[in-house]
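Dumping the structure here so I can ask a few things about it.
With one protein chain withheld, the remaining protein chains of the complex are depicted in position.
And then subunit A:
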């Protein structure tokens, strides 16, 4: 019989408490507030509810979901270069369902999400079966889908878009909660699109923080070999993460279609860069194993605030690109500096 150890085992030293300045999310919030203050000082119209704040919230809603779509595969250390075209195919599926089967809003949305998830799962399946790099597989898929989207719209519509939208979708574009009142109490000036994006944020956040599947995806992303040896079904998790990415791309395509007013072939054209920008700015690692959902939302908000601010300052196209690049480089450098300082002090940042 094993003798009980009477000596008290040495407790592992608890990790140093994270100081406020070392929390990346706090840094992003401070940056966001500073940018809003700066642009408001330079252009008071920045706080115009109808013309600035409401459209900006709608854009943030769309691009936060785009960022989450990329985050879903960044968790594995993968990339989804077809995020825009998956959105376009999903928008096509939604449009077709409404146009041909007169599907209501919720069914059109479900059809679009299913299409996105299927495309994502296909990419995940190819990657996990062949072992080919996700960059190559999704880039090839993107090329194939560009052609397919054009062909499908040419076959099923007169031009490059479906004429109609399901009932209620125009309200998603134009209305805010302030348009809906219970007695004299009306809602806040938040567009109806925002809660849809919020649900996506909560679901993805809960998935990666609390669910077994989410944690296993992160472990597979951190070290696929070790995860496999620990009994984690890495292939299945790869397919699931890519399916989630496709599903979120589909949701982003639906939200953009609502925002722009048509299910069209152009949906998703501008998704690729923002899809990386928001999660990386928000602290998600490109190498996998760690994600930050809240950081992605803050990263999206910062990018949109910069766009809106520079637009209000009437920067011309080349200057706009230059300054957005500079501001983002500065933001990323500051974040890196914060990391280095935190590491020197032995604090995990």
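Worth a mention:
Throughout what follows, a residue touches a chain if its C-beta (ideal position, glycine included) is under 8 Å from a C-beta of that chain, and two chains touch if they have at least 3 such contacts; residues count from 1.
The rule is short, and it goes like this: contacts and distances are computed from a predicted model.
Protein name for the hidden chain, per its UniProt entry and selected from "Glycolate oxidase iron-sulfur subunit", "Glutamyl-tRNA(Gln) amidotransferase subunit A", "Anaerobic dehydrogenase, typically selenocysteine-containing" or "Sugar ABC transporter substrate-binding protein": "Sugar ABC transporter substrate-binding protein". Screening A:265, A:280, A:301 or A:327 against the full complex identifies A:265 as the residue touching the chain left out.
Among A:101, A:181 or A:287, the one in contact with the hidden chain is A:181. Which of A:30, A:101, A:144 or A:160 touches the hidden chain is settled by the complete complex: it is A:160.
Not every partner is drawn; the one left out touches subunit A at residues 43, 45-46, 48, 50-52, 55, 59, 62, 149-150, 153, 158-161, 163, 170, 173-175, 178-183, 186-187, 256, 259-262, 264-266, 269-270, 307-308, 311-312, 314-317, 320.
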